[in-house]
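Note that one protein chain of the assembly has been removed; the remaining protein chains are unaltered in position.
Chain IDs A, B and C follow the sequence of writing; residue 1 opens each chain.
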Amino acid sequence: MISFALFGAGRIGQVHAYNLKASHKGCLKYVIDVNGPAATELAGSLGAKAVSSEIGLADPEVEAVIIASATNTHAELIRASAKARKAIFCEKPLDTDVARSRAALDEVEQNGVPFFLAFNRRFDPEYGALSRALASGVIGKPELILITSRDPEPPPQEYLLSSGSIFRHMTVHEIDVFRWLTGEEPVEVYATGSSFVYPELSHGPDTAVVTLKSSSGVIGVINNVLRSSFGYDQRLEVQGERGMLQVQNRESSKLVVADRSGVRSAGPQNSFIERFAEAYKTELDVFISNLCSGSNMQPDGHDGLRASLIAECAERAYQTGTSVSVPDSDDFSSSSRTVVLDG
Amino acid sequence: MISFALFGAGRIGQVHAYNLKASHKGCLKYVIDVNGPAATELAGSLGAKAVSSEIGLADPEVEAVIIASATNTHAELIRASAKARKAIFCEKPLDTDVARSRAALDEVEQNGVPFFLAFNRRFDPEYGALSRALASGVIGKPELILITSRDPEPPPQEYLLSSGSIFRHMTVHEIDVFRWLTGEEPVEVYATGSSFVYPELSHGPDTAVVTLKSSSGVIGVINNVLRSSFGYDQRLEVQGERGMLQVQNRESSKLVVADRSGVRSAGPQNSFIERFAEAYKTELDVFISNLCSGSNMQPDGHDGLRASLIAECAERAYQTGTSVSVPDSDDFSSSSRTVVLDG
Amino acid sequence: MISFALFGAGRIGQVHAYNLKASHKGCLKYVIDVNGPAATELAGSLGAKAVSSEIGLADPEVEAVIIASATNTHAELIRASAKARKAIFCEKPLDTDVARSRAALDEVEQNGVPFFLAFNRRFDPEYGALSRALASGVIGKPELILITSRDPEPPPQEYLLSSGSIFRHMTVHEIDVFRWLTGEEPVEVYATGSSFVYPELSHGPDTAVVTLKSSSGVIGVINNVLRSSFGYDQRLEVQGERGMLQVQNRESSKLVVADRSGVRSAGPQNSFIERFAEAYKTELDVFISNLCSGSNMQPDGHDGLRASLIAECAERAYQTGTSVSVPDSDDFSSSSRTVVLDG
Partner (left out) sequence: MISFALFGAGRIGQVHAYNLKASHKGCLKYVIDVNGPAATELAGSLGAKAVSSEIGLADPEVEAVIIASATNTHAELIRASAKARKAIFCEKPLDTDVARSRAALDEVEQNGVPFFLAFNRRFDPEYGALSRALASGVIGKPELILITSRDPEPPPQEYLLSSGSIFRHMTVHEIDVFRWLTGEEPVEVYATGSSFVYPELSHGPDTAVVTLKSSSGVIGVINNVLRSSFGYDQRLEVQGERGMLQVQNRESSKLVVADRSGVRSAGPQNSFIERFAEAYKTELDVFISNLCSGSNMQPDGHDGLRASLIAECAERAYQTGTSVSVPDSDDFSSSSRTVVLDG
């Protein structure tokens, strides 16, 4: 039984807390959130305690932490948890700031703590089935990958103001999907977009298309929309040399109504909580299993850093209207760093 | 170039007339219809002449006739055409009256004229694909066949009053599909039904279910509805020992609209004219080819007679609430005739 | 917290046991099974005790029982539990024997214990959505209901020998669906079927079609197959005066593979455990809620009795080749009893 502290009592924190309760292999000891009442309520309903970060991390019984707080707090909490020698399960993405993320991961490395970056799509049964089919060679080499990820409703403006551009808080996940499916690094990135939902905001587009090209020439096209209006639209398509693989949306119902006006069926499930429920369970199970067996974590900090870096390249491409070459290295002392990251 | 006379200038007669024009192998010389203006108009638009039945059949240049008039005139026209030694392409079903049909087919046999009964579904590309898949053995032996055939809108009451019960004018086609797919004779028939559309009419149900059982035990379930409300609903399903075959409806459009209220797509094509357009072309081509090559016609008069006979058994089953054994023989002098046919 | 004893440590017993554990409102105290090791194992993994029926029912702390043992033991356990004044959650169907079932329900009534018959389909989200759509009037009055229920693989011969005919152990569930959707009683039943899987067994058909007609004329068609070969095939279709409602299968995966040989997608989920997972949770929640609030149980013993009675009528119809009138009353001292039930 591994003892956990949880940072973040919001929606995704609650998902992890309840999955932990059901998992039989871990138990939740502490809930930590700047929103005290939220922490207290969640802790109360699960037999845990709401405490401060300091108390939570100081307890030697706590072996692992789940970081599910606001994205721009991730780096700081990673660093603190690493110093306290806790194994880390960190919600995606790494942080809104790549430099900060890198520094935090240095701390992780120095302390030798296991670090897991919870890119949930890698653990979804549907995406997993596509990944396995691709690996089986049924369509040969992948050549063109189309990823659709659209939120049903736009987040509040405040969220957008703190979360960085759409590339950093949304596209970053699809970038990881591209890396995971191809096993290759994107070398060239382009982005375009428009602001339809909050045109007055200057934080960047809310409808964005990012194209990627990998070292072997695989083309990726990611489209992100903040307001699909008809549900949480998550689709995946891989065109290969001998055919095509697709993951289509899961409908929220199998009821079909046919009448004079046509045939009506249900739209996709309406939220990430529902759509990726199994993925959230599986990723936590995998984290705990790896922890118990001492296996390497995957995806890890490097994966998180690469995805964030490529997201920054997309942002830069969007700003300049030019495709951007992705630096080979996570080491940003290289010259490409200045080119790419000070945008 | 085979010269044709056409009986019937209505909807289905027009379909055959235009298909004949496009076929390059036949030409339409005469149109014959009790509705003079209709005959004249159709003939005029196709370079044919509207004439009386006598004139049409007396012309030795006419090698073949298409009988596409009202069902209860089929037997009489078959007889006259056979006497005039014309090859006969006859619209399904044979006639509303089995005894009359049998007598007409006797005339066909005595005169040795080719006779083709145009059960269109046998020539539909979708139904044909299912039939070939079944023959290929992919699902093994057929065990359960479900046939859905529903008209979009009920016909006028007058039509119903002259066409016989739903079993005779509608189910008869699905009975042929069952015989064709299984290559077996139904031996036992049951029917139930209700009157929802014209409850005041006594001509029988407008919503009917007929179950069949073949000699080897294949179960057939036919459901017929006069008013599907959402289009011409034509589906086929065969459950076999190793799997299932289905022919689903052809949508009238591939447009999909997804919004807050769900996902809307188009219903099935709305009429038999549209749904079976290719079948009408193919069946006429097959008739002409067989005529030219001297091949046997299929389906033939025997197929028409069996289907009508089984439809009468269904009607009897409906009336008595008892399953009815289908007589082996088309020869109705046998005792089973009295049991089955005087209902 | 309501304390439960569970009869039956098999597959469905385990489902209820784990759902009970997760429900927060009930707790499992005893597991009772003639298979001692199975009872011990399940009890052990859930913090319960494996005991005898006598001990379980004698404990006054136990407020409710779940009967999930072999169907032909239901009546006896209902009677014993009723005498012990336990609330009863009973797996469908009631029992293989109607007379025994009726006697057991008399005991329930005399002791005034709450009784819930767990027809799971009533609690499935998809079937529920169809039921609500029907009630909303979107397609008007239902006219024709088609229910497909096919098991992926046939059960072992031993099961079939003890479970009664397919009408009693399988069709009975779809009969309940028909009653539930229409809110009407079937008045006339017909059945046909064939034996393809175990042709040497005399226990009745393994491929069966039952047609029902309700008092207002709604036609029902149920098809049951013991071996669909491609998954657990559960579909529902209601044709109404203004359109059609359908519940289609839930695919076991949303992966689609398109290549030269066509488009391949996944079959339906493969077992009732998976397909009706939510229904099993919901029905237990409803039982507990009703228990706490003192609300009437639904479906209840009457529902179970009617479904079993109609299943017997279907069996009789199958044997006689005649449609069978369903007796109005559960009271089998009426004359219809002798007609229907001594088959």
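Convention: a residue touches a chain if its C-beta (ideal position, glycine included) is under 8 Å from a C-beta of that chain, and two chains touch if they have at least 3 such contacts.
Here the structure is a predicted model, which means the values were calculated and not measured.
Enquirer: Per the definition of touch given earlier, which of A:41, A:143 or A:285 contacts the omitted chain?
Expert: Residue touching the absent chain, from the options given: A:143.
Enquirer: Consider the whole complex, including the chain that is not shown, and state which of B:57, B:90 or B:244 touches that chain.
Expert: B:244
Enquirer: If I consider the whole complex, including the chain that's not displayed, which of A:85, A:132 or A:242 touches that chain?
Expert: A:242
Enquirer: Which residue from A:134, A:225 or A:314 sits in contact with the chain not drawn here?
Expert: A:225
Enquirer: Can you list, in ascending order, the subunit A residues touching the missing chain?
Expert: Its contact residues with the unshown chain are 139, 141, 143-144, 146, 150, 188, 190, 192-196, 207, 209, 211, 213, 217-219, 221, 223, 225, 227-230, 233, 239-244, 321-323.
Enquirer: Write the list of subunit C residues that the hidden chain touches.
Expert: 229-231, 251, 258-267
Enquirer: Which parts of subunit B face the unshown chain closely enough to count as touching?
Expert: Residues 22, 125-126, 129-130, 133, 138-139, 242-250, 253-260 of subunit B touch the chain absent from view.
Here, only the chains that are shown with their structure count from here on.
Enquirer: Select, from all pairs of chains, the pair with the highest number of C-beta pairs in contact.
Expert: B-C
Enquirer: Does the subunit A and subunit B pair touch with the same residues on each side or with different residues, judged by whether over half of the numbers are shared?
Expert: Homomeric contact, same residues on both sides for the most part.
Enquirer: In whole angstrom, what separates the CA-based centres of subunit A and subunit C?
Expert: 42
Enquirer: Mind checking the centre-to-centre distance between subunit A and subunit B? Centres are C-alpha means, answer in whole Å.
Expert: The answer is 59 Å.
Enquirer: Name the residues of subunit B that each touch 2 or more other chains.
Expert: 229-230
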